[in-house]
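Excerpt of the complex: some chains, original placement.
A and B are the chain letters, set down in written order, and residue numbers restart from 1 in every chain.
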Amino acid sequence: MCRWAAYIGSPIFLEDVISLPGHSLVRQSHGATRCHTPVNADGFGMAWYGERAEPGLYRDIMPAWSDCNLKSLTATLKSHLFLAHVRASTGTATSRNNCHPFAVGKWSFMHNGQFGGYDGYRRHAEALIADEYYPHRRGATDSEVLFLMALAEGLDQDPAGAMARATAKFEILARQRGIAPYVRLTAAFSDGHRLYALRYASDEQAPTLYHRWSDRRGGRAVVSEPLEQDETDWLEVPPQSFCIFEGDRVSQQPFLPDAARAAA
Amino acid sequence: MCRWAAYIGSPIFLEDVISLPGHSLVRQSHGATRCHTPVNADGFGMAWYGERAEPGLYRDIMPAWSDCNLKSLTATLKSHLFLAHVRASTGTATSRNNCHPFAVGKWSFMHNGQFGGYDGYRRHAEALIADEYYPHRRGATDSEVLFLMALAEGLDQDPAGAMARATAKFEILARQRGIAPYVRLTAAFSDGHRLYALRYASDEQAPTLYHRWSDRRGGRAVVSEPLEQDETDWLEVPPQSFCIFEGDRVSQQPFLPDAARAAA
């Protein structure tokens, strides 16, 4: 499992979400409370949007709490839209290319969850990556494969549908060749304009997902765990949901990779 | 705080202490049970003696649990005498030069503990390092200073006395310029023949120290925490003690830096 936090709204210093809150993402890197692994110290990363279409990307292999570059970057960079992630490896190596977020062109993507027995069918999952996106396959994680599959499924035109089709393909593979849990998946991704998030599991244990508008920040945080433990107004996204965040608006719809699969 | 484990006896693969036991040092790097910080993931290191007088030294900044080099080295290297350490920084940076063990010539040294308010008197502590040993000052930790001070105090001729005199000097400085707790200190060090360990605190909270002879290994482990949680025959070293391990023998004596200080 991993933990992540994203933000959309008025530009803020990244530290305002990543390290300053009482239960910030950095805090969660050594003391997460709503998942099985309190320690998420197998690298970290962040993607932030600014003047260019492509996000900036900074990822490294140290625990987030001890990286002096992360501290300086989050204290000096401002962004209206960013994603940040702390990793707990479920098997693959601690290397920069296995750290989230992943970025291709204007898109960035990060993931928390589990594809049961992925190591046994990695070869078959990778074979589903389209030629066009294969040069972007740099690491060994299931998460990067899902992202590259979704890009080929049309993330540009239909974010929810593309991600559902990619998830369905993965789930079929997991059912054929993997072990339970087939798919547990909470993800966030962005094209630099909208922020998308989804929560899904093929069993009863979808990883947690919350969001909350902050008047002080003038923006919304979308997170694995609430950033302050005494704030009671975080909204929990129910399982099998897909959210679109744009400006201060939220729209939420069912996320049904099964339906997509049936239609395939 | 940190955790460490050392071994003296018949040559064994290093993994037999560092990673294979149920509560091995690697396990303690993310789940220590007898100290305030369960996570000790700010780097690690090991020193082992072989054919040369100088120990081999391998230190790196990743958590011990995720380092593939550590896994391979401990699985293939055999030694009759080695020290290993997982670090939880009390402030200084996560860098190789701040990782234990430290080594100068034939000597290696590692430490778990705290010198209260050290950051406020680091300058004065470093000024106590003898010219001869200053080129070996590579990092910023209090532990490395203590080691270099002890070398100048005559570690070669009188290990217990040299370490007591160095500790006393440090304690004087801590009382003058630091904050309580002045000194908490559990350390192990070796010249390649004997293994030394000490447990001391200027208050009531000396870090833990245990040892146990293993017939299976044909050697003795000296550790911060017992390597198996169901083994009941680990011997706890009382505070203010200095131990000498040679072959299968143990000798234990009071460790009294105050006395050394008074005599100085």
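Quick note on the criterion: a contact is a pair of C-beta atoms (placed from the backbone, for glycine too) under 8 Å apart; a residue touches a chain by one contact, two chains touch by 3 or more.
What you see is a predicted model, and the numbers here were worked out from it, not measured in a lab.
Displayed in place are 2 chains, all sharing one sequence; the entire complex defined by the structure file totals 4 copies.
Criterion: only the chains that are shown with their structure count from here on.
Chain centres here are Cα means. That of chain A falls 40 Å from that of chain B.
On the chain A side of its complex with chain B, the touching residues are 30, 39, 41-42, 61-63, 66-68, 89, 93-94.
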